[in-house]
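Now for subunit A:
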Amino acid sequence: MERLKKRFSLLSAIIDALIEPPETVGYPFTKLELPETYRGAIVIDPEKCTGCGLCVRDCPAQGLELVKKSRHEFKLIHYPARCAYCGQCSISCRRKAISHSNQLVGSTSNPEALVVVLKEKEDEEQG
Partner candidate 1 sequence: MQNRISIPIGPQHPLLKEPLSMMIDISGEKVLGGSMRLGYVHRGIERLAEQRNYIQNVLLIERVCGICSHVHTTTYCYAVEALLGIEIPPRAQYIRALMCELERIHSHLLWLGILAKHVGLETIFMHAWHDRESSLDIMEAISGGRVSHAANQIGGVSFNLDKAQAEMIRSTISNLRTQVEGLLNVIETEPALHARTQGVAPVSAEMIRQYCVVGPIARASGVDIDLRRDDPLPPYDQLEFKVITHADGDAWARTLVRAQETRESLNLCDTIMRDMPDGEVLVRAPRKVPPGEAIIRSEAPRGEVFYYLRSDGSENPARVKIRTPTLSALSMIPAQLAAIQVADIPVVLAGIDLCVACADR
Partner candidate 2 sequence: MTKFNLQSMIDKIEDATGTPGEVYDGINNDETIYIEPDQLVDVINILRDHFDCIHLTAITAQQREDQHDTIEVMYHFWKGRGITLLMKLPTSTPQLTSIIDFLPGADFYEREVAEMFGIHYTGREETPPLLLPDDWQNGPPFIGREENDAE
């Protein structure tokens, strides 16, 4: 009776394995379903960013850089290859300007994609 039960349990395992769909997806031919909270590419809301530099100070991977030309002119640069996608910049930002989308960051053969200017603010007063 025990041997019969054991053989029966093996049969149910075999049927399960035949019926279940595969666990893997055929990326990149199939679209990848990522959860909303997935920490993907960095995006910025330019209206909210004031160039304070808190995100730069707390980034552990030196993935952000703030270039200040004068008191009102600055450029915030992001390096996707150095970034660790940890989310520390979005937590340190007091104005919730910088955050993650859930887009997967793919590899690229274009070297210019490795330097992304997130916000550039020119001086509005002339003369």
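Quick notes
The definition used in the following text is that contacts are C-beta pairs under 8 Å (C-beta built on N, C-alpha and C of every residue); 3 or more make two chains touch, one makes a residue touch a chain; residues count from 1.
Basis for inclusion: all candidates are chains of the complex that A comes from, given by their letters.
Every value quoted in this text rests on a predicted model; they were computed, and no experiment measured them.
For subunit A, the touching candidate in this complex is 1, chosen from 1 or 2.
Within the complex, the subunit A residues that touch candidate 1 are 23, 35, 37-39, 57-61, 84-88, 91-92, 100.
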